[in-house]
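For reference, the structure discussed in these notes is given below.
With one protein chain removed, the remaining protein chains of the complex are shown where they sit.
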Amino acid sequence: MQVATFLAYLAAAALFILGIRRLRRPETARSGNTIAAVGMVIALVATLFVIEFQSLILIGAAALLGTVVGALSAQRVKMTAMPQMVAAYNGVGGGAAALIALSEFYHLQTSSEQSLVATITVPLTVLVGSVSFAGSIIAFTKLQEIAFSGSVSFPLQQVVNGLLFIVILVLAANAILAGNVLPFISPTASVAAILVGSLILGVLLVIPIGGADMPIVISLLNACTGLAAAASGFVLGNYILIIGGTIVGASGTILTNLMSGALGRPLGKIIFAGIAASGSKKSEDREDREVNDASAETVGGYLADEAEKVVIVPGYGLAVAQAQGPMRDLMEALEKQGKEVLFGIHPVAGRMPGHMNVLLTEVGIPYAKLYDLEDINPEFEDADAAIIVGANDVVNPAASDPEQDTPISGMPILEVEKAKKVIFIKRSLSPGFAGVDNPLFYDTDKTMMLFADAKQGLQDVIASVQSS
Amino acid sequence: MQVATFLAYLAAAALFILGIRRLRRPETARSGNTIAAVGMVIALVATLFVIEFQSLILIGAAALLGTVVGALSAQRVKMTAMPQMVAAYNGVGGGAAALIALSEFYHLQTSSEQSLVATITVPLTVLVGSVSFAGSIIAFTKLQEIAFSGSVSFPLQQVVNGLLFIVILVLAANAILAGNVLPFISPTASVAAILVGSLILGVLLVIPIGGADMPIVISLLNACTGLAAAASGFVLGNYILIIGGTIVGASGTILTNLMSGALGRPLGKIIFAGIAASGSKKSEDREDREVNDASAETVGGYLADEAEKVVIVPGYGLAVAQAQGPMRDLMEALEKQGKEVLFGIHPVAGRMPGHMNVLLTEVGIPYAKLYDLEDINPEFEDADAAIIVGANDVVNPAASDPEQDTPISGMPILEVEKAKKVIFIKRSLSPGFAGVDNPLFYDTDKTMMLFADAKQGLQDVIASVQSS
Amino acid sequence: MNSFLAELAVLIIAAFLGFELISRVPNLLHTPLMSATNAIHGVILVGGMITLAAATNVYIQAVGFIAVFFGALNVVGGFWVTNRMLGMFRSPTPRVKKRRED
Partner (left out) sequence: MNSFLAELAVLIIAAFLGFELISRVPNLLHTPLMSATNAIHGVILVGGMITLAAATNVYIQAVGFIAVFFGALNVVGGFWVTNRMLGMFRSPTPRVKKRRED
């Protein structure tokens, strides 16, 4: 039976790998997810054959509870809230690893037979697991805007974190060497201390990071949980934990790099500087400066009469206003008049990578019209109009202005200013996520500002396009 | 010590992997090879610590012998003979695996303690190892034109191979089940029979395959040896053999597919049909048909006066004539006259993939001028001349002619016929490797045939280019 | 000890595999990939089951219970939400395909 279970674990591992492989291409991605899920089922069923039977009721109850909560939350969550949901799931995973290590520690203490490997990996698992648990929960609360929104920082943050980390390591050494490092602290006490310390560390690490970088941080914590799972695999001598955990740990690390590349923020900067957008910075002279306040009629008229090629740039505001439907209608209205309509999707438009793609495909705007940063920027030259709906940072030339040091400095942007006319549809002059004022707003002869809620604004524009 | 050796093995495995990673890009390829070699040294040294000391002299002697032979042969071999050299090295590797399995079998027979795994994997290793040994040797003799050149085939080949394979499997079962399958054959006898049978099988598998497909076959045998090494890793319970062997086995398989893709021949077709070029097929009416027999002066004059953009297509003949130097000189001569010169490199030009790149870079023709199939074909439209030096198959339009079923049918070719003028530099009208006549030869107003040895011909052309 | 070495070997190879697996993924798929791998490390649930089954007293049982609950939450929620995300992608057009493959 042992052997059968082991082979089943290998099959599960193979399915995880095949699943991830398919997740690399849009057409096969969904099936990849399914395949990985099948692997998971196999691993779980196989495990049932190697554990005491009478414990099944308890396990079943706990699993059922988790399943229900997981299914409901996953089904209910709004697309815009995906990132924090992932953060939550990731956190509990880390928590589970830490708890497993804790009870293994208890076994080691009570039972006679010693396992050096377990003794070493237990504190490690507690550390990593707790950090990603606490960190993920903070990330969740931040993105849910429950608390700590923006970047919360206090003096000597890095120093404090560093010291705390060292303390934890010492405690770990103490636990491993059966209390011979700090004779006055028992191994049990030190493991408990490691738990608490790691939780605090997790909080401190994530608290200073602004929401703009959260997806990256979540991805990083995802990798951590993977490592925690692998570590607990060493504790239990369980191969599927080791393989699955390690693969997630490694691929998660790479993925984190890809993301921070897309956001244009080096990972180190994010973690150690917490430079991310605080959303607080406001430019005071805003009201004094004059803008070209355009009506939906003017905008619609221009589009209908003078525009041949139109690029639409959606942003976070579109998601907030749930205006993806009207946006598709605008596309159709313009195309009915024989105009070319493209969509420029910035990798970090919205609040999660791929956020805009998800929303737009949701309402059936074809892939073929969604252009990446590199693909769309050349298109602006001969575009007659760039319509920016509920976006700011991703089109903010300030990002490429060497003079300023803003949270978005260095981030590649969509060069809408190259288009003949730039049309903003947003509610006010207030800046975006990064809180950086946008010079384009005040370029009165190139820019039209249509102040409106994205949904309403788009509908009005459609109306006037069709009427003219 | 055991542990240290094991860790060293893991380090070696890591270096193998890193080495292969670097071998994927031209800039880093060479360092990748070095890194893998370092890993090998680590693995070998680590092994010294786990074996009896007194055996060192014998091991040293054998290793030294192998090193000397290996170094000399590798240093001496001509670039054009690379493929068969690789085949030879690959073969001995497979042979080593088979021999190791044999002696392990002896140990199993004599020693008391039984190992099921070893008992099963021994015959397997003997089988795979012997096949790739015999197969590689045949490949070597074919490419060296020692024997069996072209495709040697006899009736019912596939059937015979199939039967032989089944017999071997039965013998293997008999050996594993301690002679309970065929009571009249002892395990020892069956292993011996497996050895012989596998050697024959290896010969039969490779003999019918024409030289054109040899690089692919060698790559396939390379993967086989990898598997043999992995299998012997199971026999000996040795991780570095398992890891190294498996990685080579897997990556070798993929590589084989890439190659057969480049040659435009599906793997199955190669192995089971042995359709490859026999070089025998000759078209008799060749002499009767008239061609535009041009002198070096005519060619040089045309290039100097009327050509602005010239594409040079090198082939096997260039390698034979060792004319890469003159080819570079021609490039320089033409460029001095302000003409644009590109090189079109067919993936299978010459006798091994990358053959031409190796030769041309050897004489310092810059990478940037070497164009792949996909990259060069668009360039022919506005090329004033395509100079084909010692090549035929790779520019033979017959390959894309649905009417004919030739050995090269379906292979993508360099579309030289799109150029304003096509200039062949070769010694005669004899066709190429695949023995398929080239209609372009007889297109008298588009094609100039300069009948000469590649080296001589190029020098004459250069002279007349410079003089005019 | 030997079993540990074997596990270490698996760890190292699996790590390299993990690095290789994620390469040149289109931005479009960053979030789904994150969320799917997140679901995969929910395999920690296996550990939770083993722990809970081996629990010798009620405290450890409680700990194990929470671990299993957490693990199941991670697995189910993770795969489910990923599936929802991916459900929104229509079958792509050649252009997108091209962009991805070359």
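Letters A, B and C mark the chains as written, and numbering starts fresh at 1 in each.
The rule we apply is simple: contacts are C-beta pairs under 8 Å (C-beta built on N, C-alpha and C of every residue); 3 or more make two chains touch, one makes a residue touch a chain.
Nothing here was measured: the structure is a model prediction, and the numbers come from that model.
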item	value
Hidden-chain contact residue, picked from the options B:Thr141, B:Asn174, B:Ser198 or B:Asn222	B:Asn222
Full-complex contact with the absent chain, from B:Ser103, B:Thr188 or B:Thr444	B:Ser103
Touch criterion as defined above, residue of A:Ala13, A:Val128 or A:Ile425 at the omitted chain	A:Ala13
Residue of B:Asn174, B:Asn357, B:Asn377 or B:Thr406 in touch with the missing chain, whole complex considered	B:Asn357
Touching residues on subunit C - with respect to the absent chain	2-3, 6-7, 9-10, 13-14, 16-17, 20-21, 102
In subunit B, positions touching the absent partner	12, 16-17, 19-21, 23-27, 29-30, 32-34, 36-37, 40, 43-44, 47-48, 50-52, 55, 58-59, 61-67, 69-71, 73-75, 77, 79, 82-83, 85-86, 88-90, 92-93, 95-97, 99-100, 102-104, 106-107, 110, 116-117, 215, 218-219, 222, 225-226, 228-230, 232-255, 258-259, 262, 345, 347, 352-355, 357-358, 361-362, 364, 366-368, 370, 372, 375
Footprint left on subunit A by the chain that the document does not show	3, 6-7, 10, 13-14, 17, 239, 243
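Everything that follows uses one rule, which is that only the chains that are shown with their structure count from here on.
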item	value
Chain nearest the global centroid, as defined over all protein CA atoms shown	C
Maximum centroid distance from subunit B, chain identifier (CA atoms)	A
For subunit B paired with subunit C, centre-to-centre distance based on mean C-alpha positions, whole Å	41
Distance between chain centroids, defined by C-alpha means - subunit A, subunit B (Å)	47
Subunit A-subunit C separation of Cα centroids, rounded to whole Å	16
Junction residues of subunit B - those touching two or more other chains	none
For subunit C, residues contacting two or more additional chains	1, 16
